[in-house]
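Here is chain A:
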Amino acid sequence: MAEHLLEVRNLSVEFHTAMGVVKAVRSISYHLGRGETLAILGESGSGKSVSSSAIMNLIDMPPGRISSGEILLNGADLLKMPAHERRKINGSRIAMIFQDPLSHLNPVYTVGWQIREALTTHGADAAKAQSEALRLIARVGVPHPERALDKYPHEFSGGQRQRVMIAMALALRPDLLIADEPTTALDVTVQAEVLALLKELQEETGMAVMIITHDLGVVAEIADRVVVMEKGELVETGTVREVYHNPQHPYTKRLIAAAPGKGEMHAPQGFGEPVLRVRDVRKHYGAFEALKGVSFDLMPGETMAVVGESGSGKSTLARILLRLDEADSGSALWKGRDLFTLSPGELYKLRRDLQMVFQDPTQSLNPRMTVFQLISEAWIIHPDILPKAKWRERVAELLVQVGLGPEHMGRYPHQFSGGQRQRIAIARALALEPQLIICDEAVSALDVSVQAQVIALLDRLRREMGIAFIFIAHDLPVVRDFANHVMVMQQGNVVEMGTVSEIFDTPREDYTRALLAAGLDPDPDIQAANRAARLRQVS
Partner candidate 1 sequence: GSGPIKIVLPEEADLLEPCMATRSNIGRIIMQNVSETLTELDVRGDKGVMPRLAEKWEQNSDGSWRFHLRQGVTFSDGTAFDAKDVKHSLDRIMSDKNACESRRYFGGMTVTANIVDDHTVDFSADPVQPILPLLLTLVTIVPEETPLEFVREPVGTGPYKLTDWTPGQQIVLTSRDDYWGEKPEVTEATYLFRADPSVRAAMVQTGEADLSPSISQLDATNPATDFSYLDSETVYLRIDHNIEPLNDIRVRRALNMAIDREAFLGTLVPEGAVLATAIVPPPTLGWNPNVKVPAFDTEGARKLLEEAKADGVKVDTPITIVARSANFPNVTEIMEAIQAQLQEAGFTIELKFVEVAEHEQYYSKPFKDGRGPQIVAAMHDNSKGDPSFSMFFKYASEGTQSGFSDPKVDDLITRASAAVGDERAKLWSELIAYVHDEVVADVLLFHMVGFSRVSERLEFKPTMATNSMLQLSEIGIK
Partner candidate 2 sequence: MTLQIPDAALIEEPRFIVRMARMLWADKFALCAALFLVTILILAIIGPAWLGDAAIKQNLRGRNAAPFEWDRGWLWWMGADALGRPLFARIIVATQNTMMVAAGAVIISSVIGTVLGLVAGFSSPRVNQVIMRLADVIMSFPSLLIAVIVLYILGSSILNLMLVLSITRIPVYLRTTRAEVLEIRERMFVQAARVMGASGKRIVFRHILPVVLPTLTTLATLDFAYVMLAESALSFLGIGIQPPEITWGLMISQGRQYLTNAWWLSFWPGLAIILTTMSLNLLSNWLRIALDPVQRWRLEMKGRNNG
């Protein structure tokens, strides 16, 4: 067995909470060879992040406890190693890309400093570290690398932060890279670049990659073998092709069946007056122009998907529409009233109509409030929506709608997995019964089965209640399934706008075409063919 780089045997992890012990991971075993790529699939909350944290020795113990098992790296049990030896392994031999880049980057240091630290911690000198950092950040495709090194995490877009995390993890060319949903916030072109980068490094250094993802396309593109988890247990394992073509476990079957991008495309819906009319919105951060005149109309009951490269201003647009940031110029007429000039009082009344699901679920939930408090806060703020007696019932209902259970009501955000947190955020937005929901990567952290479920829910709401959506996403198949209209953005500009079918079937702009081409197919065979075709093109 010594040929395996990593071997996890009978690993069980449990957490202590007020309501008893949560067994997050139950006796799972898998292995990973040198140069191999293992994808871990599984529903959100199934213990993917926890098991990889266990490998990194990052579980807070207590409250967590590794109740059984061993983790062998080159045959040595990491769990039995003295602390200082263990520490030397982190970063240099095993590195990790975290799921939630904003909270995992230190807010008070520049990203350059944080990348350099990874290098200097393991012995690089300052000058070397600087040049390496520059090389890395350029390699992961962050624009203006020199300047980027001196910026702080909050000055980046979600995708850019994720790339910073990737650069940091790759800094020391580890033997094993654990990537926890490394591409959820990346647009498809960048995603393709990053995946190519991983492959390249794998070839160069024989690095093994353990990738946790919900995106079957990514699995198809990069993985050799797959492990599927459900409720803390390992339910299926095999090569990518085996699992895709011949799933055994009902969950796996369901997962593969739920892969998006196969349904019918929605036709445009709304007729008559648009509910939201955005005109020429501009925004500067210092000298940097994040939005360069964005205009569009949104019809009632329609979904406007916003796709485009990471850092193109999508989140900025969302924030501006909600008056979380002030636009420099332009207007946004919501049912005829300009959102940008409303007084605080008027804005308050409109707030319940306009809701948002943020890109970063961890940060957008108050860590001191229980799920019940988080969701019912909406009704405290807008008391006319629901009488207090019905709150419990309705919270339970909402939780079920987003794929959680009523029993989660008393828990706090840190006790959930990333995807679960995102669902809480969605439930919170729904609680206000708004007429427009802006979803910033709202479903990218969800596994495809839940994603399908949530999309179905949103779609139903859209149809039944006429809620309009601005749907910011990188995942084109999801967009294809859900949107009526699509707006493609690049560098603060709208490059193309049209109905789903126009964009997906007859894209006009090169950038749109490139985006579509970079999309990944969940079928490993198709994906392999695509890749081969791409390589041919390049050469």
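We take it that a contact is a pair of C-beta atoms (placed from the backbone, for glycine too) under 8 Å apart; a residue touches a chain by one contact, two chains touch by 3 or more; residues count from 1.
Candidates were picked such that all candidates are chains of the complex that A comes from, given by their letters.
Only a predicted model underlies this, so the values are computations on that prediction, with no experimental measurement involved.
Enquirer: Only one of these touches chain A in the complex, so go through 1 or 2 and give me its number.
Expert: Every other option belongs but stays apart; chain A touches 2.
Enquirer: Which residues of chain A touch candidate 2 in their complex?
Expert: It comes out as residues 16-24, 26, 43-45, 62-63, 102, 154, 231-232, 319, 322, 324, 347-349, 351-352, 354-356, 358, 360, 363-368, 370, 377-378, 380-382, 400, 403-405, 407-408, 410-412, 414-415, 425, 428, 432, 450, 453.
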